[in-house]
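The complex appears here without one of its protein chains, the remainder shown in place.
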Amino acid sequence: MNQLVVKGASLPGGETADLLVEDGLIREVGKVDAPKARVIEAGGLVALPGLVDLHTHLREPGREDAETVLTGSQAAAVGGYTAVFAMANTDPVTDTAEAAERILDLGRMAGLVDVHPIGAVTRGLAGEELAELGLMARSRARVRVFSDDGRCVSDARVMRRALEYVRTFGGVISQHAQDPDLAGPTACCHEGELSGRLGLPGWPGVAEEVIVARDVMLARHTGSRVHVAHVSTAGSVEVIRWAKAQGIDVTAEVTPHHLLLTTDLLSGYDPTFKVNPPLRPDEDVEVLREALADGTIDAVATDHAPHARHDKEHAFADAAFGMLGLETALPVVSTVMVATGRMSWADVARVMSTAPARIAGLAQEGSQGRPLEPGEPANLTLVDPAGELTVDRDASVSLSRNNPWHGRRLTGTVHATLLRGVPTVLEGKLQ
Amino acid sequence: MKHLLSIDDLGVDDIHTIFETAAEMHDVQHRSVKKLPALRGRTVINMFFEDSTRTRSSFEIAGKWLSADVINISGKGSSASKGESLRDTVLTVCAMGVDGLVIRHPASGAARQVSEWVDAVVVNAGDGMHEHPTQALLDAYTLQRRLGSLEGRHVAIVGDLTHSRVFRSNVKCLAKLGAEVTVVAPPTLMPAGVEAWSSAAGFATSYDVDEVLPKADAVMMLRVQRERMSGGYFPSPREYTVGYGLTRERLAMLQPEAPICHPGPMNRGLEIAPEAADAAASVVLDQVSAGVAVRMSVLYHLLAGEESA
Partner (left out) sequence: MPAAQADPAHPDPGPDEGRTVLDARDVSRALTRISHEILERNRGPEGLLLLGIHTRGVPLAKRIAEKIAAVEGTPVGVGALDVTMYRDDLRSHPTRGPQRTEVPATGVDGTVIVLVDDVLFSGRTIRAALDAVSDLGRPAAVRLAVLVDRGHRELPIRADHVGKNLPSARTERVGVRLAEIDGYDEVRISTMEESA
């Protein structure tokens, strides 16, 4: 009997219960008596549905020196994730059914999280012609989320066609909102007083906002839905809030780093803090936190972006964009939002599991982001709300070291992760 | 003070010390034996990732007149050349046994980042749009020799401020020496966030050069790059000259003794009329000779004595 009991966990609803897990499913919730079962002591721990990341870069194929599907899966599992969506800006780009299936298979071989490849919106991410969206959707990878992330789908006509096209199979476009004329290829720092003083090419918030505004209007016009990746400005939040009030089908995500880190960190020109979209000032960070708490922003997504050391050890303007995020996402959200009382653990379950799973179509098909109830797949994450962590970048399981959290103290750690009843992480360590 | 990366690294006393030593170094330029042995045995590398004959040769002469061994290296460092990181490049060069690294790079902040990677003393010879501290020092030194103390003097800086490291260093240096600075540019060439920055840092901003020039005790004209015109910052060179150039008419508006500075190279006819460039008040050539003396002074103070921590 491959039975496992999670004993004495706090469920998102508030009650304490045992969970009996067997053959990959939750069998019972409540007071469980199963003497032959393996036990995971969960007294004082919070049980969440397995976390789902809508936005991750696994770098394979093409940059296996920075990360592979295996090492990325390890980082995800350590971070409490049971499913991740891998962005398409690999080399070659994931713009065909074959490329998508390859990534699906790599994820299955690693066997630590469900890896769902994201398909490119346009061929080669060039922004001109639609990629084979339908073939990717019909492939074994069953691609539902499409994104040119790294680049913006800036041509309005192309974006309109893409939004119309994905309606046939319930797909969603995740837009990296960055108007290339307002924030061009050299833009690397929030445009404001600091960029003016430091002489760094600016990336004004309005470059994100004009695309968000355009895309919600296109979503309305096409009767389609659109997802805004890594929202970073107060202005974008305003537009999204208005759009939702109009009944427009828009969803949005925010990264852990945009919830806590601000642009002042750039004053030392440390490329560890170089990211796209850039870190913004306090005022924007505060609005993002409110928006996550009140549901205007639906989900937290890591935008985990590993980089080899030699791609970061350049002058700031020349260094690669991106930060690691999978292993620290839950501790950051816990420290910023739960420990301060802005969100409950039920809210965390919503923004880090059920909402992203629903946006990607996984909840509807029953595989992820499901309630912790009998009959549901046993994808769960056990969190120690009082666990203290001082981040050590060298202790990471990612292949890369571009970690903006190094040395920071965070509260709230992942104790265990179960993927369909099998522990992938116990006591914070990979199994 | 181990490095010279920014004017922020210098206190007012440090600036005065550098000027006093520069005055002595200036005399060396007029001797038949243009040598001082102070940096004998020291090796200084000029690592220029961005072309500049003028600044590089100024540093080269400065080092050689102090008897240092000076070597020029052109770095090809841009985001396009992957494989070797900037860190690897500078560590390789410094592994040869380098005491001083004079670095110019097209990216803001590069000098500071490099100083965190190498053991050598680092002198910023211009990093992107961020700072050019020796330029500001030689500009202030030149003005001080013409005007006496800069305390309370009005200095106008005119030109493309957004992209100018000369402006960023000068505004700090002149403020430390007690000058009142007004910067003038069209709105599209004012740095982002300048309102907050200027009130915190104590300089004034203006879009109206005709209003500022008559009150100025000294004028600094900045080079405007023609590429900025096509970048949509400004409609045309002609419109820039009429609106912001130091034309013959504006030359007449200036106080007669007010020195005219320009970091060079000059776009005669664009930001500065030939009559202004060649006027008696123009100190452009003094700036060049001051540049060698000031750079000798900086290299001496950073490299001659015992190494500080």
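Going in written order, the chains are labelled A and B, and every chain counts its residues from 1.
FYI, contacts are C-beta pairs under 8 Å (C-beta built on N, C-alpha and C of every residue); 3 or more make two chains touch, one makes a residue touch a chain.
Being a predicted model, the structure only gives us computed values, none of them experimental.
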item	value
Shown chains touched by the chain that is not drawn here	B
Among B:Glu20, B:Asp51 or B:Glu195, the residue in touch with the chain that has been omitted	B:Glu20
Which residue of B:Val33, B:Met96 or B:Ala280 touches the chain not shown here	B:Val33
Per the touch definition above, residue among B:Tyr141, B:Trp197 or B:Tyr300 touching the missing chain	B:Tyr300
Touching residues (missing chain, whole complex) on subunit B	17, 20-21, 24, 27, 31-33, 35-38, 300-301, 304-306, 308
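Methods note: only the chains that are shown with their structure count from here on.
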item	value
Subunit A and subunit B: spacing of chain centres that average the CA atoms, whole Å	45
In the complex with subunit B, residue positions of subunit A that touch it	191-200, 202, 204, 268-271, 309-318
Subunit B - residues contacting subunit A, complex	77-79, 82-88, 105-110, 112-113, 117, 127-131, 162-163, 165, 168, 191-194, 196-197
